[in-house]
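With one protein chain withheld, the remaining protein chains of the complex are depicted in position.
Here is subunit A:
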Amino acid sequence: MDETRIQDRGPAGEPSLKELHEKSPAQPSDIRGGVHKTLPHDSAARHVSGMARYIDDEPELPGTLQVYIAMSSRAHARIVSLDLDVARRAPGVVAVLTAADIPGQNDYSPVMGDDPIFADGFVFYIGQPLFAVAAETLDQARRAAALAVVDYEDLPAGITIDEAIAHAEAEGRDLLPSHTMRLGDADAALAGAPKRIRGRVEVGGQDHFYLEGQIAVAIPQEDGDVIVRSSTQHPSEVQHNVAKMLGVPDHAVTVEVRRMGGGFGGKESQPALFGCVAALVALKTGRPAKCRLDRDDDMVMTGKRHEVRVDYDVGFDEGGRLQAVAFDHFVRCGYSSDLSAAIADRAMFHADNAYKLPAARIHSRRLKTHTVSNTAFRGFGGPQGMVGIERVMDRVAFEAGLDPLDVRKANFYPADGSGVTPYHMSVSDSVIEEIVEELEASCDYRARRREVRAFNAANPILKKGLALTPVKFGISFTTSHLNQAGALVHIYKDGSVHLNHGGTEMGQGLFTKVAQVVAEELQIDIERIKITSTTTAKVPNTSATAASSGSDLNGMAAQAAARTIKGRLIDYAASRYNVSAEQVVFLPGRVRIGNMEKRFEDLVGEAYLARVSLSSTGFYATPGITYDRETASGTPFFYFAYGAGCSEVVIDTLTGEHRLLRVDILHDVGQSLNPALDKGQIEGGFIQGLGWLTTEELWWNDKGALMTHAPSTYKIPTANDRPDDFSIRIWEKGRNPSPTIYRSKAVGEPPFMLAISAFSALTDAVCAAGDYRVFPDLDAPATPERVLMAVEAVRGR
């Protein structure tokens, strides 16, 4: 592009086109980096060489203050007094800020206004922010914070689900109103079913353990404005909360993020707290302020996946066909609402998973505990709901004496579209029967079932388990208005492209995929496109990058923006060269105009000289999304993503230790925008789900202190927990009947739930330990301890 020189302030009049140094275009047959191509992550080379910059890697501005947030040491208490005098006088301290220093609203909540930035009078969990110290160094800030004298008057605290239920009963209300979905007359169907069984499965929470902890840097600007660099999936929300806290309009706050070192939902609502604290310090001191959390503080202070108790009541026949199911979800929300309403809803939306329930009643209670407020995490409640129905499948199979896979197959949503969900949406795109059929054959399920049985008969100490489970996951924000996205595309006069959109990059490869879409639309090599930081100054009012919707929404918005400019280029070329618009065709790296071909950059240069706008926004809103809470019915999803996984495990009945031996996955991503990135999401999601259901245990002591707050005590999977025998296949027949971006399907969350196959396989192995006489009530996470205790229980020792 160097030869294209369009300079300012040339002689008067129109510069001649010769100055463009137009060249005849090359004729490549394809562009580099279009859609459906396997491309590395746009930052891969920078990741591996340490050159990818995260917020803490940016050189600090002179005078930057370090901020430490002091936390409550009580689960529920009234703050009798808070004496900060000594802390204020400690070496290096520049400011100590409390609730009283907040000019606007003392709240960083996403929806309900119940998350104080700093405790005001009362504390509701151990780890709740009390005040912040800003000092020259973080060590000084931390040491000063320890000098504060806090006098508490303890109040009764509820930590567990049982305590939360008791608490709710006493109060006469739950944290949030309960919700019920009904399909048919579940009670009558349960009463009339040939067989009926009740049970319970407890599903634990999960810490996100993004490798990069929470961080925000605030830089004060003139006129009381502030720029905040935040490791966030939701810049607009950080922006709005900072503005709300400062009592200024949103326009005074700009939030920016280039990339996160992982998010997984943990950087959806949580970063607002740190953005607010950093911004407050910046505005109060006039100096840049950095608030970076240490791992332990991060794990203690920020929300996690919701723990959910699922009670089930199921009626079925001898063939394992369900007649009706009633679920009661007890959702441990923590001390405040956060996103719990939507999360608990999504658990309900996935209580059917891939199964057509003839009659159903799903009831969900959202309970308050005096623990950190639980929040979004990959799957957003869906996984917890899904564990419930998959447990039902295993249980029904056991009671009916059938192979669990046969019971699952007997209940799938049919491909003919006749299935209706408990929220009255018809399932018109079900491909689950076909996927499972294919996986069952390719993973050799039946033969392996026999081998597992034979192994178990021959081995008294070790027991194997096998399970093949499906996933059907609804794509769209169930809060309908969030299904919108914006993008901004500039084409510079040298033909290079600046791409911006409201989505954020947390490792999932969104930026790469959206760039592929723009490359495809403009028919240019992807290297011509500069992917830029997400900022509220370029695209406003964005939704969180969440709900797996990143590429669906932002890909569409970016395509729209690129199309607008492309339309202008076509109009320009058509009128300049007297051809019809149809005769202007974008070919790889060039444009055919009638009989002539021009390089892309030459047409762009010309258009610039002809004063054509080469910048455009793009916008997209997913059509047809509705949900009516009154009737608990609607079409909350644009489409469903499907997949299936088969896991084989072995357990040691002496210690409860277990190992995942083999995994086979077949997953539907529609027509993949980038198969390599999609496979990465599938494998990463599966292993993260495996951790959730096996080794990752959140453990609170009786005072309500989380004791698993660092990797020394909270165990996410390592490379040795991944089986070598691990096959991941993208379903080749995958198509999206809904008009998504290039007919791809969302892939961020659905594969996470494929790991339920490992949990079911462990249940199967424990069942084998009791010679298949008793069904085990194995809870999640299935740590060695839970497995051993379940083995002991089925053996009746």
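As a convention for this text, a residue touches a chain if its C-beta (ideal position, glycine included) is under 8 Å from a C-beta of that chain, and two chains touch if they have at least 3 such contacts; residues count from 1.
Note that in this section contacts and distances are computed from a predicted model.
*Asks:* For the complex's missing chain, which UniProt name, "Tryptophan synthase beta chain", "Xanthine dehydrogenase small subunit", "FAD-dependent oxidoreductase" or "Mannose-1-phosphate guanyltransferase"?
*Replies:* "Xanthine dehydrogenase small subunit"
*Asks:* Of A:G680, A:G704, A:P750 or A:G770, which residue touches the hidden chain?
*Replies:* Counting the whole complex, the residue in contact with the absent chain is A:G680.
*Asks:* In the full complex, which of A:I529, A:I651 or A:V794 touches the chain missing from this view?
*Replies:* Answering carefully, the residue with contact to the hidden chain is A:I651.
*Asks:* Using the touch definition up top, pick the residue from A:P40, A:G199 or A:G634 that touches the left-out chain.
*Replies:* A:P40
*Asks:* For the chain that's not shown, point to the residue among A:E22, A:D56 or A:D120 touching it.
*Replies:* A:D56
*Asks:* For subunit A, enumerate the residues touching the unshown chain of the complex.
*Replies:* 40-41, 43-54, 56-57, 59, 139, 142-143, 208-213, 259-264, 294-296, 459-462, 506-509, 650-652, 654-659, 661, 676-677, 679-680, 683-688, 695, 697, 699, 701, 707-708, 710-713, 715-722, 724, 726, 783-785, 788-789, 792
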